[in-house]
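Below is one structure; the comments refer to it alone.
Removed from the display is one protein chain of the complex; every other protein chain stays in position.
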Amino acid sequence: MDYNFHWQPVIGRLPDLLLASLDTLQVAALSIVLGIVIGLLLAILRMNARGRWTPLQWFAVAWIEIARNTPVLFQLFFFGFGLGAWGWHLSPFMIVLAGLSFNCAGYLAENFRGGFQSIPDTQYRAARSVGMSAGQTYYHIIIPQVLRKVWHPLTNQIVWAVLMSSLGMLVGYQELTGSAQYFASRTYRIFEYFAVVALIYYALVKLILMASRMLGWRLFRSEGGV
Amino acid sequence: MIDITNLHKRFGPLHVLKGINLTVDKGEVLSVIGSSGSGKSTLLYCINGLESIQDGSIRVDDTEVHHPKTDLNRLRQKLGMVFQQWNSFPHLTALENVALAPRIVKGQSKSEASERASEQLNHVGLGDKLDSYPHALSGGQQQRLAIARALAMEPSLMLFDEATSALDPELVGEVLDTMRMLAREGMTMICVTHEMGFARDVSDRVAYFHQGIMEEIGPPEQLFNTPQSEHTRAFLSKVR
């Protein structure tokens, strides 16, 4: 082996890489928030499809199935080149945000749907029988239980969003991976840069899992945590 | 107190209740017996408006339950209900289970609701379980918790839907004892039940339901000792 590792340039760039990882966290966090809001709407639309399907329900089902059954990179390309056909040109940041939100919403919609369907009807009846309104029943009884059911898949989705945001590199967004590629291309120290970036991702993922476990433990202590 | 006339309930093609006429007076304990599918549980769901009806009327204290203008949430505060599956709220402690509805439905303050909830829990013998979560309680304790939860709304009528039939045999007694206690205190109760001993000892009247029809109703001695209807006799000979 006659390769000489050069870690010095990478170490020098560490502050820049850490700053770039904030961009990674930002775009992932925004996609998750959008994904939760849209995913809830999609889940509610899909659950209300009883018998007859309205266009709105077709829309929800199409969104969910396309998000789950095509590659994320394909979805990013769609928001990248695809919209260009209609003269819409999104910035690289917006491409990543739109693509990840689209994807997360589809996956989370199915998680939410599963969560809602796992709460027995009898819980609803019990709450209504003591005089709670439908809104109170959802807010105090149904939602807290659904949150517990989807906590684990939601955590996975957050991790997944952080990992997927690395595709920003392929559409020109300089988050953590994109920045690493940019610096690496100027020094030809690709391996070193990507090794360090791999470590940063690993640390980010472990931090997210730890935070989720601690928060879950506080929220769901009634059932022995998550 | 409760006045039911010509009540019809259908689930699609299924005719579950076929013209029920029934009056329950204040302070009365009525037991409803019959084989499964006879419509007796559906009757309870119709009384507190959890199921719609297709014909007839149900009046609770002169309020028409199924009138579109009736505020069901308000009405249900008067009607406590206990289910076969106790349906405790798994994410809340025993105290929170009981205090939640008085707080958010009746607008009691948190401390007031908690204080009354702990009184109710003491009343059903769960005074030492205030901070326990349902998963740490036995079925019998969870069912007593459900009774306390309903009582906390200070209902004037309690509906029991086979409150003991999902319980292990050794836990049935504690729940029946709690129901007996309520009866002694003068609570108006409608109990759908499979416990013939309870029906005989505690109720003022017993009604026998058969295929959506109230076949027979009368004091327990009369219904159990000298049943008038063929169906009632056949049913009683099977359960005894």
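For clarity, chains are labelled A and B in written order, and residue numbers in each chain start from 1.
Heads up, the rule we're going with is that a contact is a pair of C-beta atoms (placed from the backbone, for glycine too) under 8 Å apart; a residue touches a chain by one contact, two chains touch by 3 or more.
As a working rule, contacts and distances are computed from a predicted model.
**Student:** Assuming one chain is omitted from the figure, identify its UniProt name from "CHAD domain-containing protein", "Amino acid ABC transporter", "Glutamine amidotransferase family protein" or "Na+/H+ antiporter subunit E".
**Tutor:** "Amino acid ABC transporter"
**Student:** For the chain left off this view, which of A:Gln26, A:Gln57, A:Thr70 or A:Ser133 is in contact with it?
**Tutor:** Within the whole complex, the residue contacting the unshown chain is A:Thr70.
**Student:** Could you tell which one of A:Ser166, A:Ser179 or A:Ser212 touches the chain left off the display?
**Tutor:** Missing-chain contact among the listed residues: A:Ser166.
**Student:** Pick out the residues on chain A that sit against the missing chain.
**Tutor:** Residues of chain A in contact with the hidden chain: 1, 3, 65-66, 68-74, 77-78, 81-82, 84-85, 159, 163-164, 166-167, 169-170, 177, 190-191, 194-195, 197-198, 201-202, 205-206.
The rule we apply is simple: only the chains that are shown with their structure count from here on.
**Student:** Would you kindly tell me how far, in whole Å, the mean C-alpha position of chain B lies from that of chain A?
**Tutor:** Whole-Å distance between the two chain centres: 46.
**Student:** Quick check on the complex: what are the chain B residues that touch chain A?
**Tutor:** Residues in contact with chain A: 48, 50, 72-74, 76-77, 79-81, 83, 85, 87, 89-93, 100-101, 104-106, 133, 135, 146, 149-150, 152-153.
**Student:** Chain B touches which residues of chain A in the complex?
**Tutor:** Its residues touching chain B are 120, 122-123, 125-133, 136, 140-141, 144-145, 148, 220, 222-223.
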